[in-house]
Structure formats: C-alpha cells, structure tokens
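To keep things clear, I will list the structure first and then write my remarks on it.
One protein chain is absent from this view; the other protein chains keep their places.
Right, chain A next:
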Amino acid sequence: MLSRREDFRDILEERRTSSDLSHALKSFTRVSSRASPPCSVSTLNKTVLESQHLHYIMQEVSKDTGEPLEAIREEAAGILEEMSQNLQLGYIRFLGFILSKVFKRLFRKINVNEEGLQRLQQAMQESPVVLMPNHRSYVDFLVLSYLLFTYDLSIPVIAAGIPLMGMQLIGEILRRSGAFFIRRSIGTDKLYWAVLSEYVKTILRKDFAPVEFYVEGLRSRTLKSLPPKLGMMHMVLEPFFKGEVYDISLVPISISYDRVVEESLLAYEILGVPKPKETTMGLLKARKVMDEDYGNMHVCFGHPLSVRDLAKGKVNRKQYNLIPRDLPMKPSESIHAFANTTAHLVLRLQQDNMVLSPWSLMATILMQNLGGINLKLLTKQTVWLKWLVLDFGALVDWPVQVADSEVMSSGLSLHHSVVRCEGDQVLLAEQKPQRGAAPEEAVFRRAVAVLMCASYRNQALHVLASPAMLSVALSLAAASSRADIYNLYAFLREMFYNEFIFIPDRTGQDFEEACSLLQKCGTVQIINQNIMVTDKGLSVTSFLTAAVEPFIDAYQVIFRYICSRSVQEFTEKQFISGIRTFTLNLILTGEVKSYDVLSSETQKNALASLVRLNALTKKKREEQTYFSPNKAAIGRTADILAGKIAPQARTYSRL
C-alpha cells in the first residue's frame, strides 16, 4: 500500500491544451540498468535460438518425436517468429498520436501517480523491471506504453494473447509497439514453452526492455482479481535465481476504471455466452463505444519489489550450483512456493492501490437492495460505506468540494446502462423480456443486469473481503473465543481462496489485521481472548456479511448440486452446464436469490476450492480432466459454512 496518499495528475489535461503531434514527436531517451548499448531485435532473437537451453530441448524433442533436429530447429524458429515483438519507436509515436485522440474521447481524466513513475525510473536504472498491471479492459493493453512514452521511460515489451495478433493490421501495429504473442493453451508443448521462456528470460538478462505481463493471465470478466497464473511468473524470476541478473524489480500497477469500456460484454461472458472474436472489423464496429463517457481512469504505479529482497531466506540459490543452468529442470518446491506467494503478493499490492470510484461503493449497496432503493437512503449508505472503506485503508476518488448528492447523481448518470431512476427509487436497468419468451429468458436477463452491477461491486470487494470473512466467522461461531473464530476465519479463507485472493501462509497475519481493522472502527471488542461484536458494530458486521453472502449462497448451491444423487464423476464442462440447469430451476422456484452462482467464474472457483480442500479429486484420463467428489466431505463443508458444525481445529500460528 502507498505509505501516504500520493498525488495523482491528469495527463490528459496537457493533451487537451497542446499538440498531440508534437507529443508524439517529442525527443525520447531510454533509461536502462546496463551500461552497454541495447541489442537489436534480430540479435535478441538470434540469442534465443542459439541458446543452450533451447538446444537441449530441441534434442529432447527430436529424440521423442523421431524428427530430425533440423526440422525441430525450424519449428522453433517459426514459433519465435510468430511470437516475437518488433518494438520500434516510430510505431510508439504513431500509436501515441492515435491514443491521445482516443483517450481524450473516452475518458475525462487519466490520473497517474507521478511519484510512482519516479520510483519506476529509479528501478529501471538499477535492474531489469517487470511491469505487472491488473487486467480489466483491453484499454489496459497500451496505456502503460503510452504513459511510459509520455514520461520518457523505457517502452515495455508486452505479453499478449495470440487472438490479438490475428487482427489484421492491428496485430502488426501491436507487434511493433512491443507486443509479443503467446498461444492460449500451450499445455505440454515442450518446444513452445522452451522458446517462450527463453525469449522472456533473454529479454530480462539483456535488459532489452521492461517486460509487461498480466499475472492474472486473462482479462478479469468479474472485475475482481483472478487467481494468478504462475508460468510467466517463473520465467521472470528464474534469471535472478540462477544469478544471471543481480536483481529483478517487480512493479505492481493498479489500473482502475470508473466505467469499463467492455462492460456490456462482461455479464454475457461470465454467463457463458462466448465473447465476440477479436477482429479488426469488430473493432471498427465498436466505434460507437467511442461516443460514450467512461469517466476517469487511474493508473497507480506501486513500489517496486526487489526479488532479491523477497527471496532472502526463502530461496537458496545454491540449489542451481551442481547442474548446468541451461538444463531443463522442474522448479523445486521452494521455488514454486516462492513464485506462488510472490504472485499473490503482487495481486494484493495491485488491489491495495486500486482507486475506488463512488459508483463501485453505490453498486455494493445496490447489490444488497436488488429490489430497488430510495435515492436518499442509497446516498446515506454510500457515504457511510465511503468512511468505512477509508478506515480500511482504501483509496477513494470521492471529489472534494462537491455535494454528496451531486457525486451520486454523476455516478448514476455515468452508469445509465446499469441503473435507472424511477422517481426516488434507484433500480437496476433491466431489459424487459420479449412477450411470450420462456421464463428462463427472464431469469437470464435479470442475471445480466445483476451481474453487471455485481462487477462494479467486485471492484470494491477486496477491501471488504478479509473483514467480511471475520464477520461471517463471528456470526457462525458458537462462542466468542478467539481460537474458535480464528478456526472459522481460516476455514472461510481456504474456502474462498480463489474468490478473494489471499496470500498463502499468511492466515494468522491476515486474521490479526482483520481484527484490528474492526477493532479500530469500534465494531468489535477484544477482551481476554474473546472477540465480541459491539452494539453499534452490529450494523458493520451485518453489512459485511451481506456483502459476501451471494458467494456463500452460490457455494452452497454448488455443494448441493454436487452432492445430489445424479452427480458422480464429471468434467468441468459437464459441471458447468449441469449447475446452470440446476440453479435456473432453483431461481425460478424462488429458492435461491444469488445470481453469482450463475457466474462461470464463481463456479470454477468453487471447484478449485473443493480440490484444494481434498473434497474433489482430479483425475486425468484420455486428455480429459475428471472430478470425482467425496460427498461426505462436501457435505461437512456445507454444514460448516451453514454454521451447523465447527471446522477442525488448526494451529493458531500468530498468537
């Protein structure tokens, strides 16, 4: 978290008053940690292809497949050609010019913390830098390059999904702006992995340019952090472990939007309607999105993390001493744990520096009042929530010297696609189903509206998650003893590990923090190892519990489904279609109120949690992954979550 509120500066302000062309043509000098001059793209690629590591892998692949080494080498060269970026300053300038125009049209402000940029500049002089932004919108993709160009910092090379490359012209422009393209499902393609990892590592070793990648792997459709993907993480850490660079700086970057450009697509995607394929035509058709107002965007550059400092005492670099460093080898357990913890830490730091809009606070309140809410009440509760999240340490973009009512109405009008006002009532903007449509259709339309609103709630959820887990634990616990509550808290944290992104092995610490947050705002009292909710704290705990209730409900529905008699062994695909039908019926009968259970993200997270808790076993057969449930264990889990039984006691680490 930033040590104090840092000032944000709107970079569009200058763009609105001076020439975009002269901005695009300004002089630009690169900062780097290396004294030696940077190498060319072709030298870089040549180094990759001639690397010892790739050579080992090519020999292995040739032996496995029986194909001649020469053919494998050509295949590798082909992969590299498809993948590699071709960063050219000229294209950055060109793109800079275009983006100036586009950003001014889309956004009121693009706010950047300049101190963060100064820190970044410092870090770039000291060691190779990895930029790690969150990913909520396609707009993320080039905004960092644009900012770094504006501030005279090295332009990054960016890991992008291969579909982007398929876009005519745009793909090539992106490539020349520093994008390199990675296939979506690499699976066990050894050669591909080797080319990719050697490519990334060579860029870092040579400090060719900062590497930018999304540790979440994908754009988050729920606007909530996704559990990290570790493949790239391992690649960027390894040059440090193997001593090939002195250090590597990881820079968490938080990009927050008042309104996400592709918001209308999000709900469809998480409901399982496939997203439109990225095509250039599609982009041109999307021009009408340009006519909308997307409010402010905040880009916050966090403190650079030194991998060397993080690894101190956790990773023994000597483990590489007895084996050639180029030899392909699986990461050891300590390396894997470190990569995992570091990825989670980066996500947490991204979350800490997110700037919450008043609207996402409103959405949080709205989600607890899906039937509609009086505007005055909404205002009152939103303002109350603002103070609560500020107490919890969040950054809120609440304009000063503007009446609360104005802030509210501005938020509501910006999000006319999500909410509408009917007199004093604020309601979700829901498309009316066509007459004669099936009742399922109505549920579906309702779900779209709710999940769209939920996405904006999700933007603020990370601030509430840990105290909310504590509130739920307090409500479930039979007694007020600290140990019992800790047990429940730890259980919930495990349960919602992928939903809310907790850092591994920090249960005790997180628990303490949650306790002290609630204690600080007078919600709980801690006396003699007992944690009790105060009278006036009840409103806070019930609010927090309600904030995560849709997830608890969703998980309960999923448990119920898996435990139902008809379910035995299933694939993820079977599960997702099965749970959808199951839930639709429950919603139609009014038995279930949560729409989050319809979100494929929540469904997948629940599966992952059950696997973590050993209540589901994963088996691979004929290229397919099957899950087989331990229904007794799932039943127990459901009972704990319902407060019927207590979880198994665990060691209370931090007390």
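One rule holds in what follows: a residue touches a chain if its C-beta (ideal position, glycine included) is under 8 Å from a C-beta of that chain, and two chains touch if they have at least 3 such contacts; residues count from 1.
Note that in this section contacts and distances are computed from a predicted model.
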| item | value |
| --- | --- |
| From "Origin recognition complex subunit 1", "Alkylglycerone-phosphate synthase", "Dynein axonemal intermediate chain 4" or "Defective in cullin neddylation protein", the hidden chain's UniProt protein name | "Alkylglycerone-phosphate synthase" |
| Selected residue (touches chain absent from view) among A:P68, A:G90, A:G187 or A:G243 | A:G243 |
| Per the touch definition above, residue among A:R9, A:R325 or A:R445 touching the missing chain | A:R325 |
| Touching residues (missing chain, whole complex) on chain A | 35-36, 242-244, 246, 316-318, 320-321, 324-325 |
